[in-house]
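Quick one: structure below, then a few questions.
One chain of protein is taken out of this complex; the other chains stay put.
Labels run A, B and C following the written order; every chain starts at residue 1.
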Amino acid sequence: MKIGLIGLGVMGYRIGANLAKEGKLDGVYNRSEEKSIKFEKEFGVKAFKSIDEIVESSDVIITMLSDDNAVSTTIEKVIPRSKGKTIVDMSTISPKLSIALSRKIQENGGFMLDAPVIGTSIMVEQKKLVVMVGGIKEKFDDIKPILESTASTVIYMGKNGSGLYAKLVNNLLLGAYVVAIGEAFNFGVTAGLEKQQVEEVLTKLSSARSPTTDLKVPKLVSQDYSTQFATKHMRKDLEIIQGEATSKSIITPMSSLALQFYRIAESLGLSEDDFCSVYEVFRRFSKKA
Amino acid sequence: MKIGLIGLGVMGYRIGANLAKEGKLDGVYNRSEEKSIKFEKEFGVKAFKSIDEIVESSDVIITMLSDDNAVSTTIEKVIPRSKGKTIVDMSTISPKLSIALSRKIQENGGFMLDAPVIGTSIMVEQKKLVVMVGGIKEKFDDIKPILESTASTVIYMGKNGSGLYAKLVNNLLLGAYVVAIGEAFNFGVTAGLEKQQVEEVLTKLSSARSPTTDLKVPKLVSQDYSTQFATKHMRKDLEIIQGEATSKSIITPMSSLALQFYRIAESLGLSEDDFCSVYEVFRRFSKKA
Amino acid sequence: MKIGLIGLGVMGYRIGANLAKEGKLDGVYNRSEEKSIKFEKEFGVKAFKSIDEIVESSDVIITMLSDDNAVSTTIEKVIPRSKGKTIVDMSTISPKLSIALSRKIQENGGFMLDAPVIGTSIMVEQKKLVVMVGGIKEKFDDIKPILESTASTVIYMGKNGSGLYAKLVNNLLLGAYVVAIGEAFNFGVTAGLEKQQVEEVLTKLSSARSPTTDLKVPKLVSQDYSTQFATKHMRKDLEIIQGEATSKSIITPMSSLALQFYRIAESLGLSEDDFCSVYEVFRRFSKKA
Partner (left out) sequence: MKIGLIGLGVMGYRIGANLAKEGKLDGVYNRSEEKSIKFEKEFGVKAFKSIDEIVESSDVIITMLSDDNAVSTTIEKVIPRSKGKTIVDMSTISPKLSIALSRKIQENGGFMLDAPVIGTSIMVEQKKLVVMVGGIKEKFDDIKPILESTASTVIYMGKNGSGLYAKLVNNLLLGAYVVAIGEAFNFGVTAGLEKQQVEEVLTKLSSARSPTTDLKVPKLVSQDYSTQFATKHMRKDLEIIQGEATSKSIITPMSSLALQFYRIAESLGLSEDDFCSVYEVFRRFSKKA
């Protein structure tokens, strides 16, 4: 079974590295060639010059791309050559789009799985990703061992789109939660508590403490917004959620309000910063000038 | 040092039990006498018939009452006899009120500490309460060993009101978080995922997983709203937060929106149910009739 | 100049009637033939059996359809025969879609104008519609006299999409405003005022009184939700607004919150009722059960 990877961004590059180290990767492709050549040099895995070629040479094609547009453009090129092949799309995109693309691939005799991840680039390096997969169960069974080279958990969620819906459940909660953390932190500090005390409440004493409070609250204390997951990405995921809420008439008051605050954060220049920088909206705009 | 306890509700009774078992309680008082007599029979601790008497006989008076009104009425009766005594108020009330009452007590030569708790009645039984204390540090040191009979953590937060502000930081986050959990759970189920899969995402895979998701998400799966912390209490705490936000001009968009949904839940008859029943608002009102 | 009309729904039928009475309509088409035959009988205007035929026979084609899907499907059929013709789309749809369709038509040598309306079916009958138009100014000048047969105001807004953006500005405000009217009315009544007093405040005394309060508040007083503009249509328009807000990174907190309440109203079975029935959410869910 030949395996190819399309997309060598922050996440894709590291995922590829994990596969390559276990001898489970046979080719890579990236829109800007620079990265694929670098990858080839570092891991001895062939850098393909076109999507056509990598699809031709692979049985399984993993894609890890930035958004609906990138996935759509790429998969449209994959479709004509997809017969008998399995596409594993690890990008976080609209489930509706993913389902539509998977249908087209199936019409061409291929298979597609949606396999978005929970986890940061550091978690990839530690092979601690969580991958949630939607699509045909047999195909999931086939590719599970591949993904286990880069993830601690690879879990089947159901038919096409299910992996993405599971991911959106996570990011809906996470997106609203982190705005609420910013609000709570600001409330405590403005009320006169020491930052470290608020930190202790949120990370140690509260029943709402989580891996996220462990990771983010110390960043609020020091106003360190170095990026683990960028504001613009959380904003994008919440926008996907709003789109799905529209399709399915689901009420989403908390996450649609949270979305507004990520947009405000982006207007403050925090688009590329960590999404916990949404706290700045609370910090800057709670006191009378 | 003689210790008295005023307020034998769900929490107060259990806290009293813990103290009594360690020989650290000398008297109890409850507005409806029935409970204090029951307590006296069960633990051999004197049931006082009036606030005057229990205050007269005690050096430390612990109060655990339902709301601003109850605390205000009770403490006003305590004030005239408070000289040299320490009042430890474990109720969750408005910090503003608590600070005002503590001033009056200090003018009478007594001391007051605000000492609200994080934890449910079950956690009292397991002596796993968290108590966050505001007031004079020396007085905190004096009463800390008493509270350690019923709590795993007793922590000093600063001047009067600080314990309550710390509690409100917790409940601001918790209140918004649990509405967001309801929203995320409903989103996943409506999108077609199995309840158990959404549960796994929220309690195992998500970085926003917490003791609260462990406790509440299984309740959403089974629509079991047996009370650990009632909707009406969370609603009340969020209302206190809104009051403080008004005093201090703090923006609180997420928690004030969450408050509306707890109110809607109460209108559905879920006032006495567990506050995670706010999920019902999402479950019932997301689909076209 | 031959004029054809596609779409004989509640609005389209009445618009067509106005044109026909002034001798400005030469043909109609409707997906379900029944209505076009009825129209032909009533006004002596030819009922075409296909989109191809009506387009072939007309210089100006007016479309008045329900949503993005209907417009997209219809215009795709118009495009191949659109050379030299002017399409006037009066539907309220996504500006993004409208702009994309107008480009395709222009590539085929035709022209498209977006010309959505403010006004109800009764206002069509009274020829009091407001039509806001986007597209090439010369083409606007050409078709303005036609639209003046059914509208009191026909106004040029700028390049393609501008008519729709103007419409969305209106519906963003209107959608949020009517939820706020429901909230204010419920606040007053729950606080103990007579319904008629609240009505007087909102329709006579308030500086926020408007043609909308004149129209809707009496309906709230009598809980008469007979449809002037359906909840589902306002919900759809607010969803288009959210989509545009996403494309352009615009914050829309009030209208996205309002949207949630229209969705809740629809879950109560009020989808086809007048959108002021959103008041029911406030009326039913403000009091403890």
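Just so it is clear, a residue touches a chain if its C-beta (ideal position, glycine included) is under 8 Å from a C-beta of that chain, and two chains touch if they have at least 3 such contacts.
What you see is a predicted model; the values in this text were computed from it and never measured.
Participant: Using the touch definition up top, pick the residue from B:Met132, B:Leu164, B:Ile251 or B:Leu268 that touches the left-out chain.
Facilitator: Hidden-chain contact among the options goes to B:Ile251.
Participant: Just one of C:Ile79, C:Leu97 or C:Val201 touches the chain that is missing; which is it?
Facilitator: With C:Ile79, C:Leu97 or C:Val201 as choices, the missing chain is touched by C:Val201.
Participant: One chain is left out of this view; which of C:Ile51, C:Met64, C:Ile79 or C:Ala166 touches it in the full complex?
Facilitator: C:Ala166
Participant: Under the stated touch rule, tell me which residues of subunit C contact the chain that is not displayed.
Facilitator: Interface with the chain not displayed, on the subunit C side: 95, 118, 130, 132, 153, 155, 157-159, 161-162, 165-166, 168-170, 172-174, 176-177, 179-181, 183-188, 190-194, 197-198, 200-202, 205-213, 215, 241, 244-245, 248-255, 257-258, 261, 282, 285-288.
Participant: Counting contacts across the full complex, list the positions on subunit B that touch the omitted chain.
Facilitator: Considering the whole complex, subunit B reaches the absent chain at 239, 242-243, 246, 249-253, 256-257, 259-260, 263-264, 266-267.
Participant: What subunit A residues would touch the chain not displayed?
Facilitator: Contacting residues on subunit A, toward the hidden partner: 253, 257, 263-264, 266-271, 284-289.
Here is the rule we go by: only the chains that are shown with their structure count from here on.
Participant: Residue numbers at the subunit A-subunit C interface: does the shared fraction exceed half, giving same, or fall under half, giving different?
Facilitator: Over half shared, hence same.
Participant: Just give me the whole-number Å value for how far the CA centre of subunit B lies from that of subunit C.
Facilitator: From the centre of subunit B to the centre of subunit C is 51 Å.
Participant: Between subunit A and subunit B, what distance separates the C-alpha centroids? Give it in angstrom.
Facilitator: 38
Participant: Where in subunit A do residues touch two or more of the other chains?
Facilitator: 249-253, 257
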